[in-house]
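Complex shown without one protein chain; remaining protein chains in place.
After this line comes subunit A, so read on.
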Amino acid sequence: MNNIVLLPVLIPFIAGTLLILFRHYPRLQRISSGIVVFLLLFSAAFLLYLVYQEGIQTIALGNWPAPFGIVLVADLFSVLMVVLSSIVGVACLFFAYQTLSPEREKYFFYPFYFFLLTGVNGSFLTGDLFNLFVFFEVMLISSFILIVMGGTKYQLRESYKYVVINMFASILFLVALALIYGLTGTLNMAHIAVQVAELEQAGVLNTAAMLLLVVFGMKGALFPLYFWLPKSYYGPPAAIAALFGGLLTKVGIYAIIRTFTLIFVHDTGFTHTVILALAGFTMFFGVLGAVSQFDFKRILSYHIISQVGYMVMGLGLFTPLALAGAIYYIAHHIIVKSALFLFAGATQKITGTTDLKKMSGLLKTHPVLAWTFFITAISLAGIPPLSGFFSKFPLILSGIEQASYAIVIVALIVGLLTLFSMMKIFIYVFWGTPSLKKSDYEHIKMKPLLLPIMPLVALTIILGFAAEPIFSFSEVVADQIIDPSIYIDAVLEE
């Protein structure tokens, strides 16, 4: 029982509610949201320290004991995700100060930004399957509003599809919940895990597992259900796209990893083979999409899909080493992907376009932007001393150990194609003769634009050079989630 577990959900929720009242005071909104987002980061970091020192922390809401009431559970994996989401929250907020139009600020950007963080952190921390649904909806409704904000023709058209697809997924989630409640008589995740173990996962329980995989796969952009992502992430401005690209799909992936390491672990021959196959297809088709595109933001959106595949590959292999790799990969991906989307926003601010063919020669005019982008790009592609390499390495190593050679080959080819498409961006945008006149970009101050991105770039370098301690930390996390009894004991026996 520890009230601090509630803070990462409560802080953004209260801040968002209060900020609604002050929509006409942009300065006040900026200052207070800046303070709140740092508060959130500190509380998340403190919670991580606490969980690392003293083990899993739980809180039973309304003092209803575990299987009956709703519990929030902070284990290492969920708190790590909360910390990462807070880091991205800080970076994107400060980038939004520089790039967002005053109209958006006036029409409730900040409140919904915080409601989105509420939903994301809540989904990570909850220990109740129906509560997960509710937090998903909190997150989705805020994302609907942020994605359509501005109301351009393109945004309206693509947001409509985004909303319908996500609604459909939510309804399927309800059906899966109904099945699980009918079979096990409980909605508490730890209790469901106990019941599923007793019922010997087979038949209709596998159906429920696959339904949940479809639902979370739709939100996390897995193989047959990723088609909505590139188009809808193209519409909103870079600060929002970076937040979405870094966080939203990862909530789906978190939910997949949580359910398939805690609840449905008794028929891995079936479920985890399906997941592994999905991972391969997701990686491959995602990167093919990226190779075929000539637009900064669209290439990055397709890369989200292919990299989601790597994370799910770690789950599909289902060894401690592979899971540790997947966790490392999630941390690396959230940071690098948000940074890259912010770079896309910065170049868009300078050149006024995201079309690669219309840009060139930024290396001469904006060398700092160019080289920091280069570092982030090769980190994404997985070039040694950076974090991308050390997160792919354990995945591929354990793939070879498990003799799943097909997935290893796919992963290596995808890595190569990722490098190719990132270099395509670098060549088109930064090489060549400068196409802009000096008067076009002189008035844009680069320092405030680059400042929010720098911590993310620094983090990917640190994640790479400090690979040893960080990887051993991911191994601790992986050891905790691969043994469901730790989570179950922490929740049910207090």
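By our rule, a residue touches a chain if its C-beta (ideal position, glycine included) is under 8 Å from a C-beta of that chain, and two chains touch if they have at least 3 such contacts; residues count from 1.
In this text, contacts and distances are computed from a predicted model.
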{"item": "Per UniProt record, name of the chain withheld from view [\"GltJ protein\", \"4Fe-4S dicluster domain-containing protein\", \"Na(+)/H(+) antiporter subunit C\" or \"Nickel transporter\"]", "value": "\"Na(+)/H(+) antiporter subunit C\""}
{"item": "Option from A:134, A:274, A:423 or A:461 whose C-beta touches the chain left out", "value": "A:134"}
{"item": "Hidden partner chain, touching residue among A:179, A:199 or A:277", "value": "A:179"}
{"item": "Residue of A:49, A:160, A:371 or A:405 in touch with the missing chain, whole complex considered", "value": "A:160"}
{"item": "Hidden partner chain, residues of subunit A it touches", "value": "130, 133-134, 137, 140-141, 144-145, 148, 151, 153-154, 156-160, 163-164, 167-168, 170-171, 174-175, 177-179, 181-182, 187, 231, 234"}
